[in-house]
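All protein chains of the complex are present and in place, except for one that has been dropped.
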Amino acid sequence: MDFTYDDEQVALRDAVRGLAGKAYSDFEQRRRTVADDPGWDEDQWRRMAEMGLLGLPFAEEDGGVGAGPVEIGIVCQELGRVIAPEPYLTSVVLAGGLVSAVGTPEQRGEVLGALSTGERVLAFAHDEPGTRWTSTASEVTAAVDGDTWTLSGTKEPVLHGARADLLVVSAALPDGGTGLFLVEGDAAQRSGYRTLDGGRAARVLLDGTAAAPLGTPGQDVTASIATVRDITRVMAANQALGAMQTALAATTSYLTSRKQFGVTLNTFQALTFRAADMYVSQELTQSIVDWATMVVAKGDPAEVATAAQRAALQVSRAGRHVGQEAIQLHGGIAMTAEYSVGSYTAHLTALDHLLGDGGHVLRELAEDVLDHGALEPLD
Amino acid sequence: MDFTYDDEQVALRDAVRGLAGKAYSDFEQRRRTVADDPGWDEDQWRRMAEMGLLGLPFAEEDGGVGAGPVEIGIVCQELGRVIAPEPYLTSVVLAGGLVSAVGTPEQRGEVLGALSTGERVLAFAHDEPGTRWTSTASEVTAAVDGDTWTLSGTKEPVLHGARADLLVVSAALPDGGTGLFLVEGDAAQRSGYRTLDGGRAARVLLDGTAAAPLGTPGQDVTASIATVRDITRVMAANQALGAMQTALAATTSYLTSRKQFGVTLNTFQALTFRAADMYVSQELTQSIVDWATMVVAKGDPAEVATAAQRAALQVSRAGRHVGQEAIQLHGGIAMTAEYSVGSYTAHLTALDHLLGDGGHVLRELAEDVLDHGALEPLD
Amino acid sequence: MQLELSAEDQEFREKVRTFFTTEVPEEIREAVREGRELTKEQFVESMQVLNAAGLAVPNWPTEWGGQDWTELQRHIWHEELQAASVPLPLAFNATMIGPVIAHFGTDEQKRKFLPPTANLDIWWSQGFSEPDAGSDLASLRTTAVRDGDGWVVNGQKTWTTLGQYGDWIFTLVRTDPDVKKQAGISMLLIDMTTPGVEVRPIELIDGGHEVNEVWFEDVRVPGENLVGDLNGGWTIAKFLLGNERVGVAPVGQVKGALARAKEKGAAVLADDPLLRARVAELENELLALELTALRVVARSADGAPHPASSVLKLKGSELQQAVSELTLDLAGSGALVFGAQEGSGLEEWAQRAAPTYLNFRKASIYGGSNEVQRQIIAKTILGL
Partner (left out) sequence: MQLELSAEDQEFREKVRTFFTTEVPEEIREAVREGRELTKEQFVESMQVLNAAGLAVPNWPTEWGGQDWTELQRHIWHEELQAASVPLPLAFNATMIGPVIAHFGTDEQKRKFLPPTANLDIWWSQGFSEPDAGSDLASLRTTAVRDGDGWVVNGQKTWTTLGQYGDWIFTLVRTDPDVKKQAGISMLLIDMTTPGVEVRPIELIDGGHEVNEVWFEDVRVPGENLVGDLNGGWTIAKFLLGNERVGVAPVGQVKGALARAKEKGAAVLADDPLLRARVAELENELLALELTALRVVARSADGAPHPASSVLKLKGSELQQAVSELTLDLAGSGALVFGAQEGSGLEEWAQRAAPTYLNFRKASIYGGSNEVQRQIIAKTILGL
């Protein structure tokens, strides 16, 4: 049992921290970047590709690096620390993860190769208006005529869907179950807009749109979608952890420098105690995020599912606590878009609502609560 | 709309405050009183009878005073302020209330007359091991042979059941529904013990025990039991409010007098802010308790049921908050039986668990939450 | 103690309710209901409709358009405004500078300013906070230096809500730098078209532009624009902030928001007992808050704000935030969409959930932060 990084992992962390920090440790730079479409920096994406980050999760034979969940978690944490706007989580971890899990060897080689080099950006078109964080599709349906598959229906919100070169689309299959398809970005009717954390999302309309089945045509891949969503959830938790750490650091720094009534704010015990509670939340979160990341590394899908729920619940509670308190302890300045902390809170809120918020997973966990005795994290 | 007492109500409050304070404003006196059976002071009970308090809720033709819910609430608040151990709530409001609601004119006159003069103490034997705050009986069953009714089964816990001269017992009727019966105290097999707040309760075993039907024999009176429980819940909320007020006052007084690190505790902002939050809880509670008391005065049973749930939820949340914080802000001294605050917390805990705790009523309220729009307290 | 409104108060309520729901344009009320940003014209039109009926500034002296109502009637008026989704009369005019001028102003100031203030012909802005004087208002640095009969003002104000619409601004300025900080402050009224006044927008985290910085560079202000005594500004500020705290709990608004969340999220709620419990808990807390507001109203009969009004501000802002958080969660992943977007097909309420949630983080900061309220409760009420 070991909760520390090895030397290579430390080196990776330092490298990513350097790259991400150079781009966005000046918050004004992030603000300028998210102001214009696509909401992130194509040059930075290229640099991430060059560093090997975009291919990190994928097998070497698919054009990737073949690194493990701990390494992906490190990248996500570091991106979270500067709330980097690049679509690493949704394009690489989520959409790429689905191609890696379900695609044929040819599809994997072609799509993941282009993803790893930064040549093509992917998006996962899955959520549908009226559904609530499921692993299945219902409104978007697939039809087949001979070997030709077409998709119809609306997907929304699709994170980074307007910019994506290639969409991974889930659809209800003719014979039941949910399948995955590849659709060229410009083959769909897309309208993009801002998300709450300065990112981008889109409405994607499919209307008899030609689509290539991902993997075996007609196969129900609900379980694969669920697992890749679970893994993404754990990586989103890593990203949230990084964001929390920066939000708390900004808060303590503000408390020791900002004066009110002739003294710095850290003179007020009520405020310092609340900062201490934020630290408690952050430390507990780090523990469960590290643990969940290691559970992903072990690889059992059922264990991953539970670990993802548990990480999501803790991150949701802590993210709201830290995000809300960071604003409150700063006061008015944190309400402004110019200052960083409000954007960190917004990003934590967005991550929480991406794949199922705290209340949603609590409900799932509560249903099974009588099925086990004491939790044993090391067994 | 008026949230203030009229002159007579103020006079009643002052009289009860005087009587209760004389007995128990010295906390050591309460401690001595609860140490020995029956856990309260028979002389004080007599003085309460003399002041007319024991007959307050009952019609004049039944030997009572015919006062309204606001007056009963005043008495309960004042008893709560000194956590007087006398069984006003369970004997007068609850058991007496049932006799008043269900009894025949003869029964009302006889039983309520003796209750009002302090001659006979009543208890309501209703809870059964394994049930959870219902208005029905199931384990204790009633049998009838000709005109003779007998009861069998176990009631527990029965508040003040060992001392009671007369038991009002609920039982499952032969033809369905729940009936109420009068059983002489010494006709049942009783074993008494302490409750968590220094009060008394008992296990009551009935084994073919002769019983007199209260009111019309064989009649299902579940609805009456529910309503009297609801009214009692509102009066318990009044009692809890009084206890909270004293607990907060003791806390602020301690904070301004106790020194640590060479200064009084109110120098520590984190502590004073928490006391402020206790005040917020207390004020919100007073509002909802006053309101629920006035809803009882209006008299519609469905409205009373909702008001009782709402008061119980608020009182549960606030009682735990105030009770727990009162101990924490005092520190170690509040853990001792000699000091008052721990006993206030214990009493608040007992009141919360008497007729259905906060979580229990929240669940009931949550079930109906889609059945109404915005709540309008004045409509 | 009794719960029912008197026949007179019931009639009063019926009267204002009917007026609000029939005389104020539905389009404006719908915008309020949906949480949309109002245009300046909508604010003005709504307030003028109210003012024409004597319903805009009831708390003013009757000779200047006020009403001889009881505290309870004012409360009913305030709640019914919110229940009907009528924009509240602009606070800067109706509850801040209006009462100040009526109380401290010269006769000339009253004649000149009060009628257009009640009718929103003048849009007032508030110039109190400064970058280094937030909760510690008295440490403000904007200076006014004597220049003949008038003043020359230099400095910077911030958090000036809706300052982009402002015609005039009432400011606290330092007129004597050599005395205890509270003792050297005066209140000046400044025409915002005066040369040297500059308004700069501040973008907030909800993407909106509701607050501003206001800069003063050698701004000349006539001597007649001093309100009250020279160096008497702190007294006026306390008077004004005291008024501000009355009726601060946005009970009606939060009630409406919660009822609406239930309606919009009914399908989700029907399926989830934990979310239903959150609603039930919030409804109960809101009920307690509303009843507390009624109790405070009853006890404020002498006109002075009851100290428990800090409870209203504190709890009111917490509930406002909690309801916005619930709405966010009801919206699910739809909450990612930020603001009413042309490109999105999701329902408007879901699209507004996130900006509203972020915007209401301010509720516990502005208008006396919740820390300030706790301080008031601890000191004033509990004697700590």
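Every chain is named by a letter (A, B and C) in the order it is written, and numbering of its residues begins at 1.
Convention: contacts are C-beta pairs under 8 Å (C-beta built on N, C-alpha and C of every residue); 3 or more make two chains touch, one makes a residue touch a chain.
Quantities reported herein were computed from a predicted structural model and do not represent experimental measurements.
For the options B:18, B:174 or B:331, the residue in contact with the chain missing from this view is B:331.
Of the listed residues A:285, A:324 or A:343, the one in contact with the hidden chain in the full complex is A:285. When you scan B:255, B:307 or B:350 for touch with the missing chain, the hit is B:350. Where chain C meets the chain that is not shown, the touching residues are 273-274, 277.
Interface residues of chain B facing the missing partner chain: 127, 129, 132-133, 154, 156-157, 159, 191-196, 199, 201-203, 259-262, 268, 270-271, 320, 324, 327-328, 331-332, 334-338, 342-343, 345-346, 349-350, 353-355, 357, 359, 362-363, 366.
What chain A contributes to its contact with the hidden chain is residues 1-6, 9, 70, 252, 255-256, 266, 272-273, 275-277, 279-280, 283-288, 290-291, 293-295, 297-298, 310, 313-314, 362-363, 365-367, 369-370, 373-375, 377-378.
By definition in this document, only the chains that are shown with their structure count from here on.
Comparing mean CA positions across the assembly, the chain most remote from chain C is B. Chain geometry summary: the mean Cα position of chain A and that of chain B are 52 Å apart.
Separating the centre of chain A from that of chain C, both taken as means of CA atoms, is a distance of 38 Å. Counting partner chains per residue, chain A has residues 268, 270 touching two or more of them. Counting only residues that touch two or more partner chains, chain C has 273, 371, 374.
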